[in-house]
Structure formats: structure tokens, C-alpha cells
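Sharing a structure, written as C-alpha cells. Questions coming.
Removed: one protein chain of the complex. Kept in place: all other protein chains.
Here is subunit A:
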């Protein structure tokens, strides 16, 4: 271990022996590295860890016998670890790492002493012959002859070689790490300078391999602070001056200062008066300077330096290659190709991005053609421009290489500039090309950067219909990212686009030849709006510009190519409530439902998606039913291959089923189909299906059906997921199903309660509350409910812990769950022990009626054990409870009354209630109850 020690570590005395490791940051990190290596050794290389050292490593430990735990065998047959205080003898890595683990916070100290007292650990570990064989320079020894050389032909020589390799590898890593650190710190202190100079001096000593002829200080005298510069220069931070003679460039005069390394004007020896001025850039260390200034040979300097400081590092490379072969030959033949395959895979992945620019430089055959045409475009008048553009249209404009070539050769700029001219035909030609190449995202971005949108938006005002349509279509392509959409809005483009929608034809089913162009303009306008509508502010802008009624009019069109963008825009915008209301009041639901019957999948998808979003509103849900859309939605579930469509359709079914009237309308097979979709579907479908089942299960008759269709099992299986929306919906569905006894039996068999319970650990409040709500019916309906709750280790603590949540919905759901749990006396006892009373009491100052209701309920049930009633009184829960009666919610009144009734068994509580005027308040509640129609 720690071969780096000999060279890199900073010892107090240079000679080997019993020196001390200095307390320098570098040694510190060196020790840490070694420690880390030792600690992980036995787990990473179990076989090598068992190898017995030639000689034990021995040092005075700070550990005492009591530190060794009982199971730690101090004296084994062969003494791998011998402990005779204060000395400890260790003979294998496994023992070493165990020992380090034992030493705990003193482990760094242990490693330090160990290294200090075993200055030649490798010799001790591997034996002298091995170590010297490794250390010998210039030998072309390969690993096998290495093994031969080792006189000991023992069976473990193979392990030894591996161990040796591991050590060397570690060594290499530590060294390169330290090297980095040296170069970072070098500019700051004289010691570091000395280190680097010493390292570099070795470069001069080597014969052929030398890279520097000589390297010397200008002064041999060293001040006590480590500086070799005259005193008057030291305030400038200068540490020393060097004269370096490289092999193949002229002599370098170098100043070493705290700020870094730089060339000076030529200080040759001590006591010069001038020449201190800086003549080069400042570098962080000498190596970098040499690299930069004498760049021809230095790139390998680091490597050479490395080799020099490590005589046997040469072997590292050789050994690694050979050991790899060695090990491979030992492994089974099948293993090798697997290894190779996986490595080529990763290479390919890495190369993918690298190959990309190469692909760009692979010129497409059209490249020269494009270059020529762009040249013509630059030089042509209006006639030739049109012809050139006409020629350009013949190119494969949808191919990326062509698109990029047009941009890179300057064609894009000209095309955009043409939009500024008055020549209508040139503009049309230009836009015909732009609308195609703008399908490329990179081109779109460049168009935006070149102010292309400004020109296109201006063109929207043109009286020429072709121009308008083409501009809008191109804008639709370009406005696919946020910045572009914002620009369109800021240019008032939304208003202009909305204006295009008004094609003035009331009946889109019968369009005359003249009107056809207007309709086409409108269609392109919608396309552009569709792209723009992905930004919230644009949705608002479209609404303000009066776009919704116009979209509604276009929705009557019989053509799918018009309907898709229209419905697409509508569904995009339906995320806003204002749109949902308008869509419903403008009577568009009817058309949306009608188009569900279209034979175009994409259109169906957008319609379903729009209904999905709009059905947040109750009126909309009723309208979907009225126009017979529900069954149509179910029939869309048949297209199981189209996942997008499936997601939209299930979403629409989910939202529509929020109205119980709608659920009744669905036929039995709908439920069956939905259950079938609970497996092997993408998450967005699963979320919607689970949501729909949750709503379906609100009708009692559906609960057993879900169970009979086999819906419980897939639902329980989904509980292990991570998607929050999915978990919320699944728990809701399960909770709703759990009120059915048969379903509950299945849930219990599948251990579903435990899974739901464990969801309380999720960070999301939505998931927490949804899970807690689902637990309520589970606890209520489970067989041996009390026993089941107790069997969940840590479950009750988890519940109580959530009473510290800040989310009212979570709190309410947890209170509800506690009310259910507390019905079992034993569990109530556990809850009490865990301090449920102060936790509940703390919540009594809430004003949230929903929470108040469940809180009072929980208090009511928690009263029924031991002297909990008194405890509530002492915790001062009574007074705030009385205040609950002033709430307007009758549910709160009811549960509060129950809680107060329980509490009133204790005289002291009654006194408090009386003081707080409970009689008066109760009377008013009772009166109100009588007066209210219910």
C-alpha cells in the first residue's frame, strides 16, 4: 500500500526510517485516499483480501482490547491479527479493513501510524523478491516472467500478482489526484515550488529521455521562509528565480511568485539589479508554463514526469494489458464476447454525438446545387429570383442536410430578406421554401434570430391570400418554442392570425371556388394559432382577439384537415377555465362530440382530449351525455393500439364520470373494458383509467362489478408505482371499492392495506391524503381490523407523525383514519402512548370546517380509553372545541357534539364548557337545526 508515499508524501526527514508524516493538507488527502482504499478493499476484492502478507504490518495502535468486539477473533489459528498492546500485527487486507472499521473515528490516525512505522509496506505485503522485481528499471519483464522470478512458486502467486496490480492501480490514482492538487496549490507556497522543482530536476538527470538540459535556482541561499529571492523582491510575492535550459529551445528565465509562474527579462544569477519585469502571461505552475512556452515537446511532460517519479510505473501499463489477457483466458469462452459487446455498445453511445457533426460535414449531393442557386439568388432580379426559387423547390426540402445547407450557405438570410421586398411572387416563392425548411427546429431558431417572424407577421396584412396563408403556415412551424411564441404575441401577431379565421363563409360544407382560398387562409391561420396556443399568455390573447367564436364557426367544417387544427387549438386552450365555459356556452360541445365519430384518429384524439379538459365543468358533462358522446367515448377504447387516443378517451371518460348521472348511463361493458386497460398501458392511460374507476365506484352497484371483473388485483399492483397522479387515483379507486366486503377480502389477501399505508411515507401531500382517505374504509371493513393494523410495524407512528403536516387536507384525512383506528381499544392504547392527545389538541385552533369535522370525530373516538377524557381537558382541548359549534357547517356541529358529550364525563371539562358558554351556543345550534329545512 501507499507506494506514493516514497515520493509524494511529505516526510519530516527525508531519509527513510522512522520519520513522521507531516500534517500537511496533501498528506491528509493522501491518507484519506489510502484509508478509503483499505476500507473498500475487502468488499471489492474478497479473494485478494484473504492473501496473507509476507511479513505482518506492525505498529503501535491506540486501540485497546475492549475496542475489539466479542465476535472479533483476536487470535486465529494462523495469527492474521495479533494484538499485544500497544503493538498490533496484521497479516491480511481483510483484517486490515476490519481493524480500520473498528477504529472508527481514529481510523485516520491508525493509518498514519501504520504508514509511519512501516516505511516499506509493499515489501512486507508481497515479499522482497516481488517488490524488487517490480522496482527494477528498464526491464522488459512481462507478468509471467515476473511470476517466474518470484522464487516462491506457491499457489497464491496469481493472487499476489493481482494484489500487486491492485496496489499499483491505487497508487496511480492517488498520484494523479495529488498531482492535480499540487498544480492547484503550487502558486501559493515555497514548499510546493520546491516540490515541483525537485520533480522537474529529475527530468534533467535522465539520459536519452531527458526533456530539460538543466534547471537551476539563481541563488543557493534559502531564507527561512523558503524564498530564494532578494528581500526587496519578496514583498512582490516572488519566491525564487529559475534558469531552465530545455533541449530544443533557448534558455528560459523564470520567476516563481505567489501569483504564479512567468518569464522574466533574464535573471541569470543572484543580485541582479534589473530584469525582474514580467515578459509573459502568468501560469499556474511551471509545467503549464513549459507546456505553453516551449510547446513542441512538453505535452508529454506530465507523463514523463510521472514515469520518472515512479520507476516501475512502466509496468503498470504492461501489467494491466497482460493481466486483462490473463484473466480473460481464465474466464469461460462465452464471457468474453459478452464483455466485448457491452463495451462496443457504450462506445457507440459515446460516439453518437461525436459523429453528429461529422454527419454534417458529409456534404449532401445537393450541396453544390444549393450553393449555386444561393449564388444566383444573390445576383438575380425579380424574374431570375422566381426561377431560382422554383428550382430550389425541386430540392428535397424536408431533408435535414438540405435545410442546413440552405442556412449555412446564406440562403436563409436571402429568403427572409425577400419578404421585405414588394415583389409578391418572390415573397410567395420564398415562403414556399421557408414553410418546408422551417420544419427543422434549428432552422426555426435561426429564422427567429434573423427577425424572420417580424417579416412574416407583417406579411399577414398583405391583401394577397396566398401570401397570408403561406406566412401563417410558416409561423405555425416556427412558433414551436417559447421565445418564438412570445415574439408573435408581442408583434400583435395573434390578433392578425385571428383575423385570418374570419373567412366570411357561413356554410363551410359548400364552398365555392372563390371562397376556397379564404378557407385555406383560415386553415393556415388556425395552424399558426395552434402552435401559438401552447403559451398561456397566447391563449389569453386569442380569447381577447375574439378567436373563440371564430374557431367555433370553423368547427362546423366537414374537412378533417381544418378540424384537426381547430380542435387541437381548442383542446390546448381548454386548460383555461374561461375557454371551457365559452366552449360550452357557444355550443361547441355538440360539434366536438359529433367529431368523435370521425374516421380520423388524430381528430378523434383531439376531440376526446378537448372533452377531457372541458368536462371539468358540470354543464359540459351533462351536454356530453345529452349528445350521446359517452358511448362513443367507450367505443374509442377499442383502438387500443393508438396510445395517445386511448389516453385522451380514457381521460374524457374519467372526467365525464364525475357526474353520477353519466356513470349510470355507461353500460356494463364500459366498466369491463376499463378494467382491462389497467395493465400494460402507458402511465397517462393508467392515471385516467384509475381515475375513471374511482368515479364509477361511487355508485354502489359498480363496486362488486369491478371486483368481479378482476379489477382489484391490477389496482393493488399499481400501488408500487411512483407517478403521483396515478397513486392518487389508484388509492381513491381502491378506497371506493373497499366498502364492498368481497373487494375488501381481495385487497387484504393481496396485502393491499400495507401498500396503501406505506404510501403515507411519500412526500406529496396529495398522495398522503389520498392514501389516508383510502385507509378509512379499509380499516372499517377489514376482517380482524385491529389485528391487521397492529401487524403493520411502525404504521401507527407513521400516522401520528403526519398530524404534524401543514396541509389541511392531509390533516383531515389522517384524523378520519385515526377515528377509524381508535375504534379498536388496543390500538387506541398504542395511539395514546404515542401521544395522540397533544397532537390532536394542537390542531383544535384550526378554522377549516372539513378538518374540524374529522378532528372532532377523532377526539370523540380517542376519548374512549383510560383517562383520555381528562387528558384532553388538561391539554385544553375543550375550550376550542366549544368554538367549533359556532361554525356554519352542520357536520362539524354533529361531530363536535359527540366529542363534547364524551368529554363531559369529566366534571372539570364540564366546568370549562360552562365557562365558555356551551349552553348558549348549543341552544342556538339546536334552534338552527330545527329551523333548517333538513
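The criterion applied here is as follows: contacts are C-beta pairs under 8 Å (C-beta built on N, C-alpha and C of every residue); 3 or more make two chains touch, one makes a residue touch a chain; residues count from 1.
Definition applied: contacts and distances are computed from a predicted model.
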Please identify the absent chain by the protein name in its UniProt record; candidates are "Calaxin", "Electron transfer flavoprotein subunit beta", "Phospholipid-transporting ATPase" or "Immediate early response 3-interacting protein 1". "Calaxin"
Which one, A:388, A:446 or A:557, makes contact with the chain that was left out? A:388
In the full complex, which of A:233, A:425 or A:534 touches the chain missing from this view? A:425
Considering the entire assembly, which residues of subunit A contact the chain that has been omitted? 372, 375-376, 379-384, 386-391, 393-394, 424-425, 428-429, 463-464
